[in-house]
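To start, I am sharing the structure in question, which I have written as structure tokens.
Removed: one protein chain of the complex. Kept in place: all other protein chains.
Chain naming follows the written order as A and B, and within any one chain the residues start at number 1.
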Amino acid sequence: MDSNINKVLLLGSGPTQLGIENELDASAFEKLMALKKMGIKVIFINDNPFSVVSEEIQPANVYYQEINFENVKRLIEKEKPNAILPTVSGLNGLQVTWQLIDSGVLERNHVQILGISKDNIAKIINDNNLNDLLSEINEPIISSKIVNDYEEAFDFVRGIGFPVIVKPISPNRDTSRKLCSNGEELQAALEYSFSRTYVNQCLIEQSIVGLKEIEMVGVRDVVGNKILVSGLEDMDPIGIHSADSIIFAPTQTLVSQEYQRLRSATFKIMDALNLNGTCHVQFAQSRTDDKYYVTKVSPFFTRNTMLASKATGYPISYISGFLELGILLTEIKLPERFGNSLAIMEPTLDHTVVKIPLWPFEDVPDADRHLNTTIKSVGSVIGIGRSVEEAIIKAMHSSQYSPRDILPTAQKMDEDSLIRQLIHPLENRMLILIEALRRGFSIDELSELTKIDQFYFYKINQLLKIQEYVKNHPLCSEAVKIGHKYGFGDGMLAELWNTDIMSIRKINQDNGFRVTYKEVEPSAGEFIEKTNIFYSSYELENESSPFNSKSALVIGRGGNQLGPNTASDYYTTQVLIELHKLGFKTIIMNTNPNAVSLVPHLSNKQYIEPIQLGNILNIVEIEKPEYVFLPGNRHYLTKQLRKFKNLKVIILPPDQEKTSFNKNKANTAVDLFIDGNNILPITTTTLDTANNKNSLKYITNYYQPMKQHTKYGNYLIDKSISMLKNSDYQGLIQVLFDYDSLTDQFEFIGFRPIRITETAFLSKITGVNWVRVLVKKNVGNVDFNRLEKMVKPDHYLRVANMISQFPFNQLRANQHAGSTQQEVGARLEFKNIN
Amino acid sequence: MTTTRYLILEDGTSYEGKAFGSLATTSGEIVVNSTMNGYQEIITNQVYHNQIIVFTQSSIGNTGLDQNSYESVQPTAKGVVVREYENLATDHFKRISLDKYLKQHNIPGIYDIDTRQLRHHLQKVGNMKASIVDVDDEHAFDQLTATVLTNQQVAQVSTPKPYANPNDGDNVVVIDFGLKFGVLRELSKRKCNVTVVPYDTSSERILDLDPDGIVLSTGPGNPNDIKPGVLEMIRNVQSEVPLIAFGLGHELFAIANGAKLNPLFIEHHGSNHPIREIITNELLFADQEQGYQIDFKSVDHSKLFITYLDLINGSIQGLRHRDYPAVSFQFSPDGSPGPKDRDDIFDDFIETMATRRRQAYGF
Partner (left out) sequence: MDKTILDQMAMQRALTRITYEIVEKNKGVDNLVLVGIKTRGVFLAKRIANRLKQLENIDIPVGELDVTNYRDDISHEGSNRDKFNNDISFSIEGKRVILVDDVLYTGRTVRSALSALMEIQRPKSINLAVLIDRGNRELPIRADFVGKNIPTSKHERIKVSVSEIDNKDTVELIK
């Protein structure tokens, strides 16, 4: 390790958006753990108010600013870090770093770049440079050529073969790209394109649409030792964005030679980039021969890097934190509980992981639902099983397909639409595939239409058969057994048979059907790795045993969706951290691969299981937790869990059912914390809407303190306190007012528990972590006096502003102002009061 | 309709599962393989002669078997144990399905086994015999206990007669102890003119073929059971021509040069262990099929270099003779299956042959 490095500038993720969820914050968290272990001081920049990392760093070292050239430059000049770490900041982080290199800022301030060299950043952010590099090391890329005439065009296509895409250069009117599969089509496309170009040139590009998409994630150290952490196989072909694809780990339909070729290519690319850290490479693999093409190289942390990490239990970001500092793979010491050779063993799996994306189309109805090369998903869930079917069922059940049906259908669809959707898939493609199989389409035909490997149709078909069998044998123990084996949980069986879950649990008890938990670990059972990550199966050996001391189960929020989105997961992590502080062994249950709450350091045990009643009860039975925490508003689950009187279920924040309003319009709020008879005012805020609708659900812009604070702050606070005295509200409560500027009057509107996103906002701006306060209040004691000293809502030097972000542009939806249910993320900024 | 069958172990454990492949009753040593891709290469590798293979990969057979991935013509494994198997032969290559292949070759398979538990169990109890049977009664266990596994594995799988794989490059003689085709493919790729000879061919006959280089192949069984003549042959040829050895060939090379070999408590089959090349400190991964390890203390350092080590179990993974261009590898760098991190070992072999020829003949 370079001993000169003692202060590192870590670039954060920026606001959540489509394509950037909380995986970057999760990996930054792991990285932070690694840097702390090395005794390095970290400066962090991130304007995402839901970042967990920014609360793990001393407030003085956290900058809530947009990650752009100017801001980072200023920060470097002020803080004088020795090094910058841009690998958990997405492509934006690399772009900014490149600007810093190009303008000489890094050199002038003697700042090193960790993980990747200056020259190679230029190669990554510029496609041409990257293609040159790949050509230099003989890695195949998609061929393209600008041609001047027919002869040149045909010569080129004879060389690369069909299919190709033709488009005019500098078109003189609206044109489209033409896909050609034979000579006649090429002739026609050239005639079309040559008649529409100003410069009499066309671009011909090899088409790889329909090929298999395979992804590889590896790590490399400074002397060139490499490990392939995981291969991932997209069920959906090239042409559908990988974030919108259903993905399997490990790869399912590659033979050894194919797999090894891509593994070797990944290593070659990592060597050529001379990087230390992690790299994610995407390939298009031919289905008919052994050809492949490199389609994307990401030498930084991506969503699928996280997926590879979750699939294997190999803590990629933590380990690459050390690698980026120049420590060798063989020198890395993992936390004690892990097997001592985990970092240097190439992961090998004995389970299957399936990732299914979640799309925001219910919340943004006018977006185009077609899956193509632009990203549309907002989140994803994973299912893990010992069989492929089991993993598929679990992931499907955790995704947004109707929770009541096991294998949902699209029975009403006419045949033409069905075929059209097979060829041009929408987000509900899984339903369409299932329906097509139900209607007896042959697997050959389906594979031809969809370019999805036949293997997956066999698997779905198998699930249909199992479901049919189970359905026809209600409450029969053999059907329960078979159902279990293929991933049908007790809750699903109950729904299939239209009974309640207790009757299924009785069958389990009578027949000795016991759920077994298997560890997600990278040695396939060769060593005891103690990753403490588990998933269920119904087999012989259960590997999860309860803790000796008091424990608490925290139920994660599942896949990211519009609305509170990643703020819910932020909330969950704070619950975990506080419970740990209070002496609980913490157990998290979640299905969101990108969740910070699944970072290994944040809990004592993790269950990757569908967040369904049956699965929760199974875990409770084994763990016997003292408390079950349910962060986020989940009425259905809350209702179900409340039926079990012996469970101490704690809902945070309290149900919005407790809300009471005079009218649905407000622009000012007072936030307070109530503990017993003590009432502590926290702050005032101005609530703003983008479209002047003023309706509560359109409030997406928050200022603290409220704009009229100097004049009316104390007045409103006193008023709120007096109204809340003798009420039965407890915890974090918001009192809403509507200010009329004409009359200069505040009208009282109502009370509500403080929402998740605003709780995060409050924590960031007051320096008190209110989620943790709430946890303390529920399971222990709050030191009210101390809290009172920390919170002083009377004197402000700066205005904090949280602005919600929406995915309308990314989805090309014709909408501008969004509601709280359509939020994808938020930005946080501070302005000094002059 | 699926048939219920049992996998029984010498220590009295029984696993209920379901049958696929052949319905034969077989016995063999039970070993675990943790490679994720390449079930075809594994099943057809002769190193598994008389062994029952447990796959940790939860589902195998997702792709059918293809013509380019066989490691032998006649597989001699005794059984396949897996959590799930697929019976697909579906893609454009029109491959043969796993079930059909196992039936053709009379190899029984058993699935729906908690292979993760089985592996944990075997890690504790070590190598042992096992059977795949119809009924797991006392009789079956008695039979299993009474079964004496042959120690003539090499004699059973080695080619009875020499055969050639002509090409126009270096003249290479491959000694067949249970050869896997991956090595032949690598030699073919480098245009070697290959003659494969039976394992007990004498050094005179081998040298009469005027080889530029000699390969000692992988193979099954206990290296200590090999006929002494083989060791003598190795000693005689290593001083004459460049020699390269893999797997069992490596173990025999070690014994021929004075080292001792001990059985591992549990055989290691997989490609997840980092192997360190001592001279450069580099890590690499490769398929390992290892049942025996060289006793460190028995290595005569005045004769042999230790060139590679397994960083997980510390076992010796490579040797080189100090006086002759003779190298040996415990692992299989040919990548069938497994990583090809070090397939340039074959390039080195070619280069070495060229160098020796130049030195001998001046061209």
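Note that in this section contacts are C-beta pairs under 8 Å (C-beta built on N, C-alpha and C of every residue); 3 or more make two chains touch, one makes a residue touch a chain.
These numbers come from a predicted model, not from an experiment.
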Quiz prompt | Of B:V135, B:A164 or B:I278, the one touching the omitted chain in the full complex | solution = B:I278
Self-check item: Option touching the unshown chain, where B:S59, B:S131, B:Q293 or B:T352 are the choices
Solution: B:T352
Quiz item: Can you name the residues of chain B that touch the chain not displayed here?
Solution: 277-282, 305, 320-325, 344, 347-348, 351-352, 354-355, 358
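As a working rule, only the chains that are shown with their structure count from here on.
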Self-check item: Whole-Å gap between the CA centroids of chain A and chain B
Solution: 43
Quiz item: Across the complex, what residues on chain B touch chain A?
Solution: 15, 34-38, 40-41, 56-59, 62-63, 66, 68-69, 83-84, 86, 88, 90-92, 112, 114-117, 119-120, 123, 270-274, 276, 281-283, 285, 311-312, 335-341
Quiz item: Which positions of chain A touch chain B when the two form their complex?
Solution: 223-228, 250-257, 259-260, 263-264, 267, 287-288, 329-330, 341, 344-352, 386-388, 443, 453-455, 458, 485, 516, 518, 522-526, 539-541
